[in-house]
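In this view, the complex is presented without one of its protein chains, the others remaining in place.
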Amino acid sequence: MTARDWLLTDTPGSRRQASFGHWYRNWLAFRGNPLAMVGFAIVLALILIAVLAPVLPLQSPTLQSLSTRLQPPGAGHWFGTDELGRDILSRVAWGARITLTIVIMVVVIVVPIGLLIGTISGYIGGAVDVVLMRVTDIFLAFPRLILALAFVAAIKPGLESAIIAIALTSWPPYARIARAETITVRNADFVKAARLQGASPFRIIWHYVVPLCTASVIVRMTLDMAGIILTAAGLGFLGLGAQPPTPEWGAMISTGRDYLLDQWWVATIPGIAIFVVSLGFNLLGDGLRDVLDPKRS
Amino acid sequence: MSAPILDVENLRVTFPTYQGFVDVVRGVSFSLGRERLGIVGESGSGKSLTGRSIMRLVPSPGRVSADRLSFVGMDLLKVPEKEMPKIRGKRISMVLQDPKFSLNPVMTVGQQIEEAFRLHVARDRALARAKSIEALKAVKIRDPEAVYHLYPHQLSGGMGQRVMIAMMLIPEPQLLIADEPTSALDVTVQLQVLAILDDLVRERGMSLILISHDLGMVSAFCDRVMIMYAGKVVETVKASELHQVQHPYAKGLLASSPRLGDDRPELPVLQRDASWAR
Partner (left out) sequence: MTAPMIEIDGLGISFGKGARRLNAVRDVSLSIAEGEAFGLVGESGSGKSTVLNAVAGLIGDYSGTIRIGGAVVSLSRSHAQRRLIQMVFQDPYGSLHPRHTVDKILSEPARIHGLTNVEKRVERALADVGLKPEHRFRFPHQLSGGQRQRVAIARAIVLEPRVLLLDEPTSALDVSVQAEVLNLLRRLRRERGFTTIMVSHNLAVVSYMCGRLAVMNRGRILETLASADLAAGRFDHAYTRQLFRASSGYDRELLQDLWEEA
């Protein structure tokens, strides 16, 4: 029996095999979508570069060399150098770490909060629902970048503040999605059966409702990544995100702007990095939606 | 017997799967005159797809092929798709199981029936309205003027199904395909809906194909019953001679449903034989 047969069997012999088989089927469906695979490859590359940046044969991203400043892309510096003679390739690679940190941190904060508020609101309903959803509305009413700006301006600019600011403005849609999904399953027979068995509301939410919300939330999350990256870059551009000399992509564009006409690569290369990674996450999200969306027949 | 309304020979419906192509309907042949034909079978027997392929409504990626699929002499498989609306809904109509999903929720009942009339018969508004009211009367709706202005969610199940039938009958089709038209309804309402279909068949000389899983209901209502299993017709009998069926599957189906006053200690369970599906 090949591994494929073991995974695709309709008669799995253990819990592990059943769940592996489930994921393998999803993977097969996902693999059939070429654009999604492109997105997946980009995201995988981002992760690899971010993880491997310290061991790659790169210059230090902060090593200044005023004698070789503003070099065009060439053999010595594939992506050229910036106004302080730092290697842009190295800075972009190290910048991937920052971008990935921001994205992961935001997701780690936002998804649990969104899921928690959304499922509780949807499952319990009544006054709890009204209160939680009005709070959500308040956060939803602020333009994202402006709230983040105000928040960062109020505390000190920096990477942590940027993460908190972005998280603060991005959880409401997750709460909304989780609530909508919860309401559709709240009165399902399998939830009634769980109530009959004496399952606590917490158990019902965690074991029955959350697994059905995660698909939508994951899809939304990957589609949101581009927005998060852009907001982070925006904050960096305005000098409110990561502080120099940290090689943050947005901040790199901001400094490169002064040389845009004569030394285009200083601003353009990190711009392309932002574009490619955002696109990658969007393609991945679209592909995941096709595979995971519970509403597909 | 006069020339058949519908003549089907060796009808096949094929769907692609991970394991290759699977025939869901496998060589069904029958011909239909001015009569009420019942198609009975379990879920997955291909009975609904048989009905749908006559309407050319098999969902993609399913594929339909047949040696012959002719409707009053017309080859349905050769009619170009853009000509189909002149047949589908006009000369052949279909009533589905749940009116909740077949009626447009944001249009009143009257508007929908009128639309059917103006699409298929004549564009005259006043005439359309008069005809719609008449159609509602024909399906024994008590206060057609009032029902005309209701939205589908305001109707009960039986009323909704009657409205559906009224709408389907507006263009006076020659053939009506009813796919489980009553299985979502209460028994007494079921009878009412069946009676309406019955009257229409008698009065208008329409042919009817009734697709259902309920052997008892079909045999009491239809002239002829075709029993399907695994995509094939296993037996066709006169409804009045249903108790004389020969095929073990049909016999098993008859025996396995409990009857009023049933004192068998255990219901006989259908023992499926692989040879039936061959």
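Here the chain labels run A and B in written order, and each chain numbers its own residues starting at 1.
The rule we apply is simple: a residue touches a chain if its C-beta (ideal position, glycine included) is under 8 Å from a C-beta of that chain, and two chains touch if they have at least 3 such contacts.
The structure presented is a predicted model; accordingly, all values stated were derived computationally and were not measured.
Across the entire complex, the residue among B:Thr50, B:Ser132 or B:Gln190 in touch with the chain not shown is B:Gln190. Remark: the omitted chain is touched by one listed residue; of A:Gln17, A:Thr68 or A:Thr255 this is A:Gln17.
Along subunit A, the points of touch with the absent chain fall at residues 10-15, 17-19, 22, 188-190, 192-199, 203, 207-208, 211-212, 294. Seen across the whole complex, the unshown chain contacts subunit B at 42-43, 140, 142, 157, 186-192, 194-195, 198, 213-217, 220-221, 252-253, 256-262, 266-270.
Keep this in mind: only the chains that are shown with their structure count from here on.
Our note on geometry: subunit A versus subunit B, Cα centroid distance of 50 Å, whole angstroms.
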